[in-house]
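What you see is the complex with one protein chain gone and the rest in place.
This part shows subunit A:
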Amino acid sequence: MTDEAAMQFVAGGDLDKAAILYERYKRPLYNFYLRFGVERDSSQDLTQQVFYRIIHYRSSFREGYEFRTWIYRIARNIYHDYLKDHSHNHKDLHENIELAEEENYDDEQYLLIQKALKKLPQEYQEVLTMSRYDELKYEEIADILNISVSLVKVRVHRGLKQLKEEYLKLN
C-alpha cells in the first residue's frame, strides 16, 4: 500500500492505517530532528507531535498530495515552533545542540561539518540537510519550503560554498 493510499484511509476515518505510516516514518523523522541538533528525548517528542498532527488534521490531506512532502512540511513546521519556543535563550540552545550532536554521533568529520553547518543562514542549512542527509529531491524540498525548484538549487550551490569556507575555518 502506498503512503498516499494509507493516508487516504486515515483521512476517511480508518485510523489503524496510521500505524503503517508511523512504522515507515518514525525512524527517518526521529533522525531528521537529531540531525538538526535536537536532543534525543526532544526528538522523540517532536516525532510524536508530527503523528499527532497528522491524525488530528487528517481531513486536510487531499487527493493528489504527496505524502512524503506533506509529512516533512509538518515536521519542519514543528521544528520551527520548537526553535521559537527556545529562542529566548539562544545561547543555551546553541550549546545544547552541540552537546546533543556529540552525544548522538561519534563521527568526527560529521560533527565538524555539522558545526560548520550551524554557522550558515537557516535557509542554507535546511536545503543542504534535506538534500544530503534526508535524501529529498529538489522538487520535494521546494514543495516543503514552498519555494521554487530553481531557488532550491541556488541555495544548494551557495550553501555548499559557504559551508566549505566555514569548515575550513574550523579545521
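Operating definition for what follows: a contact is a pair of C-beta atoms (placed from the backbone, for glycine too) under 8 Å apart; a residue touches a chain by one contact, two chains touch by 3 or more; residues count from 1.
Note that in this section contacts and distances are computed from a predicted model.
Participant: Not counting the visible chains, the remaining one has a UniProt entry; which protein name from "ABC-2 type transport system permease protein", "HEAT repeat domain-containing protein", "Alpha/beta fold hydrolase" or "ATP-binding cassette domain-containing protein" does it give?
Facilitator: "HEAT repeat domain-containing protein"
Participant: Which residue among A:Tyr30, A:Tyr79 or A:Tyr124 touches the omitted chain?
Facilitator: Reading the full complex, the residue touching the unseen chain is A:Tyr30.
Participant: Name, in rising order, the residues on subunit A that touch the hidden chain in the full complex.
Facilitator: The list for subunit A reads 13-20, 22-23, 26-28, 30-31, 34-35, 40, 43-44, 47-48, 51-52, 55-56, 104-105, 107, 109-110, 113, 128, 131-133, 135, 137-138, 150, 152-154, 156-158, 160-161, 163-164, 167.
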